[in-house]
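Excluded from the complex is one protein chain; the other protein chains are retained at their positions.
Naming follows writing order (A and B), and every chain is counted from residue 1.
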Amino acid sequence: MDFDASMLFVQFISGLSRAMILFLMASGMTIIFGVMRVINFAHGAFYMIGAYMAFTLSSVLTGPLGFWGALLIAPTIVCAIGGLVEVVLLRRIYEKEHLLQILLTYALIFVINDGIKLSWGGEMKIVTLPEVLTGYVTFSGHPFPIYYFFIITVGVLVAVLLWLLLSKTRFGKLLRASAEHKDMVGLLGYNVGGLFTLVFIMATWLAGLSGAVIAPTVRLSLGMGMDVIIECFIVVIVGGLGNIWGALLAALIAGQIYAFGILILPNFAMAFLFILAALIIIFRPYGLLGRATQA
Amino acid sequence: MSFQKKIKSLVLFAGLILALAVTITPGNASGEKPIKLGLIDAYTGAATAFTKPALNGWKMAVDEFNAKGGLNGRKIEILTRDSKFKADESTGHARELILKEGVDFLGGTTSSSVALAVSEFARKKKKIFMVSISRSHRITGEKGHKYIFRGCPSADIEGLAGGYYASTMPFKKWYIIGEDYEYGHSIADNFWKGLTKYKPGVKKVGEAWPKLRETDYTSYLTAMMAKKPEAIYAAFGASGLIPFFKQAGLFGLVDKVPVFAFGLGDSVLSKVLKESMPLGAYAATNYLYFYPETPANKAFVQKCKEKYNDPYPSGIGIFGGYSCGKFLTEAILKAQSTKTEKVIKALEGLTINTPIGPITMRACDHQAQTPAFWGKTTKVPEYPLATMKDIFMTPPEKVVPSCAEINAARKAAKAR
Partner (left out) sequence: MQEVKKSSASAWLVWLILIPIFLAIPFVLEKGISQYYLYLAIKVMVWALFAMSFNLALGYGGMMSFGHAAFFGIGAYTCSLLLIKTSCPLVLAFAAATFAAAAAGLIIGYLSVRIKGIFFFATITLSFAQLAYILVFKWRSFTFGDDGIQGIPVPEMISTDETYIKYYFFALVITVICIYLLWKTVRSPFGLMLRSLRENPERAVFFGMKVENYRLIAFVISAFFSGVAGVLYAFLETAIAPDILFWSMSGEVILMSVLGGMHVFLGPAIGAAIMVLLNTFITSYTEYWPLCLGITLILIVLFFPGGVAGLIHERYTIWRKKKAT
């Protein structure tokens, strides 16, 4: 096969866009674990709500505003639902075993899935892109869609904002502190419960955003959350539980291995992620940037 | 603390009542014994776009049968079960339907591996199983037997017809991309078999098999376009075609390279894809609501519109279900019995009249001999959905594997 530079570049961008979607999902999941020590298996379900909300909003809101409005409002609705779930259910199980927490979030998937079926029905749906984001640019004969550049931009923007939030704000410091010593934060007089609710809202907002962002490129159907959750879970673990930058690194690696793996071994793309995960855990038992204390 | 306890006992009590309510099943009231038809299909999840219309098709045929008085007053009753797309779930339902409900006939299934699993059980229990959506050629081919029938097309008829159609075009360098599961491989293999048979000298420049329900095809698309094929065959299941063409649309794929896809011509696709439906692609299906423009077809479309609020009936869904229901009910009437052996006899070689003309159930492999309609997707003012132009109808006898080939395949499979 003749590899030329612009083709490799296009392949690289396609891997990057995949990585950014993974990161949008995984960042929320890993923040939740970092602070609350809960693996939220229902993260994919929140992503699905985001996508369905984007569908409804982009058809309700008219004109070119539809998509942009959906992009903003859908994650907000999702995080409102997320906040409710935290207050009603999750905060009752922080002190319990991990397995019970998994069971609860797993059960949430069933409930949310059927909730979506009740509200939207079981038919497949698609979301239309606004005119501005359709079309593609060409790199010496290799086309690449504008929309994926948009996804990459959103991913980078979220990463930068997260970095600013974590390192420059009080909330971020509190967040990091509670990840290290949960009890200390409480002892210092901060409302740990409120912090947890905020964190969960933020994380589900990210899940809702990734759902809304991905919606125009896929078909919306029940179970779409399940299709992504394992990949997202692996990225979170491989990156090091609770570590946002680990998740980013893992997502970038996973995206590139996928993109270039397809070029060389298109038949075994299914296996890439799992081989990567097994190897990394064997050699780094707590993930790329994880530490023993966090497991 | 005591509040907590109260809730605990309340939950416990409610749970017990529920468990009782669920386990005490109401007994069946038996009057005039109905003929029971058990349908197993993925009635929840992404496939509902096809399974629900297919169920309507079955119902339409069964209603026609019942309205005419059934079999000497015995009417058909349909029982449905959700396969959840899983083989073991489906065989569990097949057992329940046959052993507990005592159904006379089985039907349904979308996933080919589900069809194969149910088929095996039907063979053992000596019950007729009529496949209405699953396409793998193995179902009535090498794994066929006395008790399985298929009233919808098989992937070899569809794939070979595709190869035949593509052979009339000048494209020589092909790339095949398909979903990595039974149907994807089945349709792609048959397409390639047909193409190389009618046009020797074509070349495959590459192929890729993304996993089932992949959400992101970008890397596949870039890798595929880097190979610079002259034409592409997309071997996806009908629901997989949706995200594939959605993303392919972002690349402007169809404007650059001719893309061929079976199933893309089905009205379900244009219903779901709407403005994202690729125009100018080579698409096909087993039934078109706008072609042929015969009174029979117009009447069928009218009926779908009135009864099921479905003015653009789909081939994979309602037409497939209707054909199956028609085969079964006409065979019951012809046999004047619901006895498996007699109905099998009646089904073998049976010809039914469908909106697109007569279709025959071939006796040697129990496969309905269906035509395939290829064409180029386009938009016309008469319909809100995308349709097709330059329609190329391939009659089944042109491409279908002979009985001798089927028998040889079955023998070879037994020898393994």
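Miscellaneous remarks
In this text, contacts are C-beta pairs under 8 Å (C-beta built on N, C-alpha and C of every residue); 3 or more make two chains touch, one makes a residue touch a chain.
Since we're looking at a predicted model, the values are computed, not measured.
The residue touching the chain not shown here, chosen from A:Leu100, A:Leu164 or A:Leu187, is A:Leu100.
Checked against the full complex, the candidates A:Val60, A:Val111 or A:Leu187 give a single residue touching the omitted chain, namely A:Val111. One chain of the complex is left out; on chain B, the residues touching it are 4, 7-8, 11-12, 15, 22-23, 25, 43-44, 81-82, 86-88, 91-92, 95-96, 99-100, 112-113, 116-117, 119-121, 123-124, 136, 138, 143, 180-182, 185, 416. Annotation for chain A: contacts to the undisplayed chain at residues 39, 89, 92-93, 96-100, 102-104, 106-111, 113-115, 117-118, 226, 230, 233-234, 237-238, 241, 267-268, 270-271, 273-275, 277-278, 281-282, 285-287, 292, 294-295.
Heads up, the rule we're going with is that only the chains that are shown with their structure count from here on.
Considering their complex, residues 1, 7, 10-11, 14-15, 17-18, 21, 117, 122-126, 128-129, 134-136, 142-148, 214, 216-219, 221-224, 227-228, 258-259, 262-263, 266-267, 269-270 of chain A touch chain B. Those residues of chain B that touch chain A in the complex are listed here as 44-46, 48-49, 52, 180, 206-211, 213, 215-216, 218-223, 225-227, 239, 242-243, 246-247, 250-252, 256, 272-276.
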